[in-house]
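Sending over a structure as structure tokens; questions will come in a sec.
In this view, the complex is presented without one of its protein chains, the others remaining in place.
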Amino acid sequence: MPKPLNIGMIGYGFMGRAHSNAYRKVNNFFPLEYHPVLKAVCARDAEKAKAFAETWGYESIETDWRKLLSRKDIDAVDICTPNNLHKEIALAAAAAGKIILCEKPLSMNTAEGEEMVAAVEKAGVPNIVWYNYRRVPAVTMAKQLIDEGRLGRIFHYRSVFLQDWTISTDLPQGGQGLWRLDVNAAGSGVTGDLLAHCIDTAIWLNGPIESVSAMTETFVKERTHTLTGKVEKVGIDDACAFLARFKNGSLATFESTRYARGHKALYTFEINGEKASINWDLHDLHRLNYFDHKDESKLRAWRSIHVTDHGGEHPYMDKWWVPGLQIGYEHSFVHQVADFLDGLAKGTPVSPTFRDALETQKVCDAVLKSAREGTWEKVG
Amino acid sequence: MPKPLNIGMIGYGFMGRAHSNAYRKVNNFFPLEYHPVLKAVCARDAEKAKAFAETWGYESIETDWRKLLSRKDIDAVDICTPNNLHKEIALAAAAAGKIILCEKPLSMNTAEGEEMVAAVEKAGVPNIVWYNYRRVPAVTMAKQLIDEGRLGRIFHYRSVFLQDWTISTDLPQGGQGLWRLDVNAAGSGVTGDLLAHCIDTAIWLNGPIESVSAMTETFVKERTHTLTGKVEKVGIDDACAFLARFKNGSLATFESTRYARGHKALYTFEINGEKASINWDLHDLHRLNYFDHKDESKLRAWRSIHVTDHGGEHPYMDKWWVPGLQIGYEHSFVHQVADFLDGLAKGTPVSPTFRDALETQKVCDAVLKSAREGTWEKVG
Amino acid sequence: MPKPLNIGMIGYGFMGRAHSNAYRKVNNFFPLEYHPVLKAVCARDAEKAKAFAETWGYESIETDWRKLLSRKDIDAVDICTPNNLHKEIALAAAAAGKIILCEKPLSMNTAEGEEMVAAVEKAGVPNIVWYNYRRVPAVTMAKQLIDEGRLGRIFHYRSVFLQDWTISTDLPQGGQGLWRLDVNAAGSGVTGDLLAHCIDTAIWLNGPIESVSAMTETFVKERTHTLTGKVEKVGIDDACAFLARFKNGSLATFESTRYARGHKALYTFEINGEKASINWDLHDLHRLNYFDHKDESKLRAWRSIHVTDHGGEHPYMDKWWVPGLQIGYEHSFVHQVADFLDGLAKGTPVSPTFRDALETQKVCDAVLKSAREGTWEKVG
Partner (left out) sequence: MPKPLNIGMIGYGFMGRAHSNAYRKVNNFFPLEYHPVLKAVCARDAEKAKAFAETWGYESIETDWRKLLSRKDIDAVDICTPNNLHKEIALAAAAAGKIILCEKPLSMNTAEGEEMVAAVEKAGVPNIVWYNYRRVPAVTMAKQLIDEGRLGRIFHYRSVFLQDWTISTDLPQGGQGLWRLDVNAAGSGVTGDLLAHCIDTAIWLNGPIESVSAMTETFVKERTHTLTGKVEKVGIDDACAFLARFKNGSLATFESTRYARGHKALYTFEINGEKASINWDLHDLHRLNYFDHKDESKLRAWRSIHVTDHGGEHPYMDKWWVPGLQIGYEHSFVHQVADFLDGLAKGTPVSPTFRDALETQKVCDAVLKSAREGTWEKVG
């Protein structure tokens, strides 16, 4: 008998859709004890909440998140609001004893993040942050190959997340999908939005980052704000690049921008070890590139592994279709829900917990400080 | 108010899952008048039917498809059985006035297909065949580019569908997933299973095929049959290649095999026109390659279009995520359901109807005859 | 002490340049007993011959090839004329006891080719045909991998040679670089010009071809002839595709055209064996793609081998630069000269000899006959 897990979703934007889809699909493909039930969606605008609830099959709506948290029939809260609300909601949810699933980045900064970690750990509520890219099968497989020791000593890590959607100076800041350009709602620009993904994956694959030297730039200095209607200073970083040293002695470069003409969501990473190297690219997320020095020398080459083979060897893929048939972006969320529900059944935390995500927050803070001051900064 | 469309699914294998997923998802992403309701699934084995119904949320089960067809609460029947049952079920379903969605290939041969077309047209029931690849966004876009006249006069078409899953001589024929190796259940081997896809897309993109010269081969002559337990002659074609001439004067090569080591589902097509060329590959289904001679000569090149841009320009993609974030194999079925439901609301047939799919059947018959007799054969 | 080998070149077009470059470079990179000396170039037009001789360092010119053949100081004759002159010159050169290097295709047809083979074998003169693609390092390596038994039983072979340079109806036939469009000079169109390369490589890699079914087309029926100034019927095949069965039981498709918009010289081949598969593409000639089923299953994938590694493992590459630095088209000719000179020193024939090249001629004849008559044709 499947156990229901009653979900209360706060927010209904892009991520609200991605998470809802995951909740609805997960039991069709993964055998699990828990079964998410879409109990309520919460948004300030009742009309929008209602429309979203109808589209996705939520049983009810709320317009005040505090009200949602007070409901007995809600087991788990999914925080999909802009970043500036994460802390307040999470603290209240923890106090209410709710399971928490929080969009990334965890918080506006390290200080907020520490409060949040303390709150969920004190309350003893299961918690996770939506760094979904860990669960793209090719990325999960990269982690497995590293953990199996196939790369040996690591020398280099490099990662970028390149987009081009804010080049136009006509694009406003603030409001709906554009809160990511408003420093008050987002906390930072590409650092918290995009580099946070790169950093989360990097720490997961390659361990702690010790120090960084960064630069940021805001190419478009002023944009109309949709809330005030006025041209206002842009407070976010449009681009950020940094050098890093990992605790394991490897060197890294990271870069993110929304001004790389031609790239829509070019999230890539590469890791070079003594014995083998791996790289991956979100634009072809179903492929993992791998080079193994122990291959016969004549045949040594980069392999483009089509990570679609079932039979249990390619992570998650035995649950989907047949070899050669690719899955997409949304499946990473399904996998996260599947793992989270599995952990819930077993009573074990599932990474990335708030505590795991706090590490990324610390790197982001060091990066932004380094960029401001022109110095190398220690992390944490 | 959404109108329910009560689905009765016959079969619960690979395609049963792909279709069920489409029915469940379509209204989350596409605004539609109709709303599929998973009313019943039918399979001879009650246990398996029950398990499938639970996983996918079917309200009831049947173990006799005739019983399913007799139910008043079923609006549409989805035929996902092996090929040798398509005709019988379809004829009965048409007689019962059911809407019919039939897996491809339509039938075991042209004669069966003609009976089926006559039946649905006489009954006046909406009907469609699951040639799902037409609705991979990159493929749909290829069709648009051709229809817009961008390619000009067509000179060449080439298409392959290459797999490697039957190379082992230990693989048996018959039973569950292996009915595709049993000529009595499948009718033919790669011709009906894989080339049928290539032919359907080709006719859709490039018009009627007039004549063919083909060869087939059965590399593994005998395999254990799972139903009899005996080693029996293999009656299917393991590989098939043919030359073709289209009505528009263009030349084509087609090839399919399950013995192309290294290829899992390498379905590709290329079309060369006077002004432009297009090619596509199922292994990276979210990309469309395009070469346009009218580009400035210095910059003329093949473009790899990442068909993920929303805003209504890349077909279907405004309904999904954001630019750069790819979808997968299963989405082609969602799109087919979306289009079919839309046609239902408007009262217009949606291609490929049984009549459309009959054209592919005629080409398959000509191909198999050509291969047997070593002659060029006219189609139809 | 290097031994001089005095070269007399007949023709000065594209291939005259490619061969001359090879003669001039070979001793800089390959340690060889023989040293080609550019003794004379022969062309009907004395001015052009003189200009060519100056550019390339030929010591003298001739305007009559019979005169060239009569010279005592010429050891080897290189036939770079249009195809319709190959036989006459080769027969005379053999009679004069000259070593012969002949451009491909060997002859206008099998009958001519047989005369040529008889002549060089009777005269006992070393001879070779310029099927240069065998000696692109990636192609040579494909041959090695096959000979080492890495592919196992072969199921499939496919090869295309696609160009797009004759789509314009304004292009004339005849004259200089355009003799390839004149059936009287060329014998056939893409069959002898392009498919001959595909067939030569195929036989080398996969053994004899037994039977074929072909189709040809002439898309542009009339073109101005540069010699007569009149619009004349085009006698060549603009496109040709054929099915084939090899003696080893494998199936093949071959196709060539000059109407594949977007492809300049897309010569590709793929060979699928029970254990492994290989493919290659002239547009990235320094790469060989390889899939090996014996790889660990999780990591099985197509590898893109950058065939630039020295140390003796990648054929010919220890003579050039360092790993990662690619060579180009012209190097295949240098390699052929190096091997030919090495064979000369050792007194052993170097493939493809006239006799080897005759096999390709037989396939071409069967292909053209099959296309004319609409039948399967045995080869030879």
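For reference, chains read A, B and C in written order, and residue numbers begin at 1 within each chain.
The rule we apply is simple: a contact is a pair of C-beta atoms (placed from the backbone, for glycine too) under 8 Å apart; a residue touches a chain by one contact, two chains touch by 3 or more.
Quick caveat: nothing in here was measured; it's all calculated off a predicted structure.
**Student:** Specify the residue from the set C:111, C:231 or C:325 that touches the hidden chain.
**Tutor:** Result: among the candidates, C:325 touches the missing chain.
**Student:** Sort through C:45, C:147, C:222 or C:284 and give me the one touching the missing partner chain.
**Tutor:** C:284
**Student:** Out of B:176, B:248 or B:304, which residue would touch the omitted chain in the full complex?
**Tutor:** B:304
**Student:** On subunit A, where is the contact patch with the chain that was removed from view?
**Tutor:** 155-156, 158, 160, 162, 164, 167, 213-215, 217, 219, 239, 241-243, 245, 249, 251, 253, 255, 257, 259-263, 272-277, 291, 293, 302, 374-376
**Student:** Could you please point out the subunit B residues that touch the chain left off the display?
**Tutor:** The list for subunit B reads 141, 290, 292, 297-306, 309, 311, 313-314.
**Student:** Would you write out the residues of subunit C that touch the absent chain, in ascending order?
**Tutor:** Residues 14, 17-18, 20-21, 24-25, 27-28, 55-57, 163, 165, 263-266, 282-286, 306, 308-309, 320-331 of subunit C touch the chain absent from view.
Here is the rule we use: only the chains that are shown with their structure count from here on.
**Student:** Give me the ID of the chain with the smallest distance between its Cα centroid and the all-protein Cα centroid.
**Tutor:** Of the chains present, the most centrally placed is B.
**Student:** Distance from the CA centroid of subunit B to that of subunit C, rounded to the nearest Å?
**Tutor:** Between these chains, centre-to-centre, one finds 42 Å.
**Student:** Counting in whole Å, what is the centre-to-centre distance of subunit A and subunit B, each centre being its mean C-alpha position?
**Tutor:** Result: the chain centres lie 36 Å from each other.
**Student:** If you look at subunit C, which of its residues touch at least two other chains?
**Tutor:** 302
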